[in-house]
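With one protein chain withheld, the remaining protein chains of the complex are depicted in position.
Moving on to subunit A:
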Amino acid sequence: MKRFASVNEDRCVSCGACTQVCQRQAISIYKGCFARVDRERCVGCGICAKTCPAGSIRVATDG
C-alpha cells in the first residue's frame, strides 16, 4: 500500500505553499492552475497537506 498526496484541483488556489515545504520536490504548480503530485517521488509524508491553507490536499493510499 503506497501513501501519496492527493490534490483537490478545483479547491487549490495554486499559492505554492506546498511546493515550498516538500522535501522531495514531489509537488509543483501546473501552469499556475493547481498543484500536481509526482506519484513516483511522493512518499505521502503529509507535510504539504498540513501546510495547505486551502485544505485542498489529503494523504491517500492506493491498493
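To be clear about the criterion, a contact is a pair of C-beta atoms (placed from the backbone, for glycine too) under 8 Å apart; a residue touches a chain by one contact, two chains touch by 3 or more; residues count from 1.
Just so it is clear, contacts and distances are computed from a predicted model.
Among the names given as "Sugar ABC transporter permease", "4Fe-4S ferredoxin-type domain-containing protein", "Heme exporter protein A" or "Phenylglyoxylate:acceptor oxidoreductase PadG subunit", UniProt records the absent chain under the name "4Fe-4S ferredoxin-type domain-containing protein".
The residue from A:5, A:26 or A:52 that touches the chain not shown here is A:52. Subunit A residues in contact with the hidden partner, per the touch definition given at the top, are 11, 13-17, 19-21, 23-24, 29, 31-33, 50-56.
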